[in-house]
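Some chains have been omitted; the remaining ones sit where they do in the full complex.
As written, the chain order gives the labels A, B and C, with residue 1 at the start of each chain.
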């Protein structure tokens, strides 16, 4: 069996799929052996890929596009559509996005976070005003946002999906998801934000193994989408071993983000979102690109 | 100018943390206002320690040292010449003098330095001075604030005979007109014979005053012959205990 | 004369070496100084370099002044009072080794994601280091000069200024030089963890793209400011204060 090294964030949601993949024996079935190099955070993944320590990491499509623009030959195949959303306490006076005016929003990441950019665009489309000027934004690490939301020191949180799932399990309410905002802004289909990322050198030299791995991955996704039994062993990994409500929330939200098909020829949603991000997010988000770099999504695979 | 303070030294005991035998035990010494006392005694007997106690620098002893009615540590700053020059190396000679008296003007500095043979050296750092020059600078510093109490630990060491005579003249002038009280430690009987009106000889461990001699003839009117007599007297005394 | 020449040569030499190495390796992640200079120009004229730099400088500057002031004061206290030093000896070790991330979490939660929290966090991180350095300096103060100061009955402030500070100078200089650099590094970390701008924030963003040229451009502009401090403030001040030592050599 050929060996493929994956650099994955330890305790990341992606491990759920890998765990299921191995539990289902899909790696063996496709004739590959997966070695997991655990990483402490996303920056570590980028370093690991560039230093050649791993073959595949998970990263978002803007990163891949920007890297290609700068001449680093990397490419990706979609992994997840899951996006975050705007979350508020159950009894919040904020009933809709325009109510954010005059409030304090905690944003996971920073001013160049994709969700934040999209929220600003959405707010602008509703009110014609600039959210950054109308509301106070505080930027911080995702758990910090949940923490501050729980403590009441911010009025709303804009966080990643699995953090929102936790918040929801604790009684918070998702006002609107980023996918819904995108839809309202004219991106009909949800874009594949996260993908398996590798260098083109790897793709060329080890195309077969890579294909086998992607097959295994998509097979696993199909099982996870359809079969509750496949989830059973994952609860501890999800940090929801003794919290059925949280488990169900995480599972359902995960399923909502699963990528079922991949056609490198049809990247309409990604291109649209990228253009949107470039327009509202500017160079902090997409460097100097205005268009998704061609070849961002690997043409060597389809599903 | 007012007379220097009277001193009353009563040390019940002074022992160094590391020492076993006390350095002083039941030492009493009273010094009249304005008098000049030469402190003699063999090396290691406790002369420098005594000066430090009187200056109020070392307060780790039992007993009481009273300067002008006040505790030594609370009395105003004495003019102190340490056994080493102890100039602050990061201050110029002038800066070292101003350490004692921040208000010391340029002219006063010039005059003071000239009086110890260091005219024009106020802007030199101490390391540019020879050993003897440093000691003179230290003497000038001790005199800078016109102190009412002078504590001089071997102030004339490292000076050539001509300079020693000059320094004697300088101090004679000061002691007679200003009238500060002075304690002068010296191994040269000549210093005592010229400057002091009383000589105290320390000896033994614990150290005690083994001789306390008034030099009765007022120092201004001492003839060279009288000075020689005093000197021989003191030398003979020191020889007995040394 | 020769002194100035050597000092003036130092930076160009480094740039030359850098340029040579970058040309030899010729890697996208190893930009030449020329490329970085262009990038700086670009970022300054079109980007937010100057605004970010100002933010970070303000934060680092405030933290520096506070940390040095507090650290020197506490270092002197601990260096002089043996009982306090002993009683707080473990506290200091703990303070020294508390990771930035914990301090950041605690303070961000207490004080919110504000500049105040950031500056306090940096100060908390840096103060123990200053204390340790200054304390060693205070411990090695000469007892002889202490005696002199006591004999002269120097009031506290003159004693500090004329007797203690010159002896502490090497320690203060070491603390200041290492301190400035550490503070800026800690500010970087905290700006990444939670802030809305500043060099650290932008470097974090650029890191997302692996934009090494941009990161180096930002870093280089900050280092230029520090170099200006070093040659414009620290070195001249040092030369003046330590004139006596130079005079001797």
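Worth a mention:
The working rule: a contact is a pair of C-beta atoms (placed from the backbone, for glycine too) under 8 Å apart; a residue touches a chain by one contact, two chains touch by 3 or more.
Treat the numbers as computed from the prediction; the structure is a model and nothing was measured.
Per the structure file, chain copy numbers for the whole complex are A x1, B x2, C x2.
One rule holds in what follows: only the chains that are shown with their structure count from here on.
A centroid comparison over C-alpha atoms places B as the chain most distant from subunit C.
A comparison of C-alpha centroids places C closest to the centre of the full protein. The mean-CA centres of subunit B and subunit C are about 48 angstrom from one another, to the nearest whole unit.
One finds 85 Å separating the Cα centroids of subunit A and subunit B.
Once the centre of each chain is set as its mean CA position, subunit A and subunit C turn out to be 38 Å apart. Annotation for subunit A: no residues touch 2 or more other chains. Chain contact summary for the complex, subunit C toward subunit A: residues 28-29, 47, 105, 108-109, 112-113, 193-197, 201-202, 204-205, 207-211. Those residues of subunit B that touch subunit C in the complex are listed here as 52, 55-57, 76-78, 80, 82, 84, 86, 88-91, 95, 99-100, 102, 125, 127-128. Interface of subunit C with subunit B (complex): residues 144-145, 147-148, 150-154, 158, 162-163, 166, 241-242, 244-245, 247-248.
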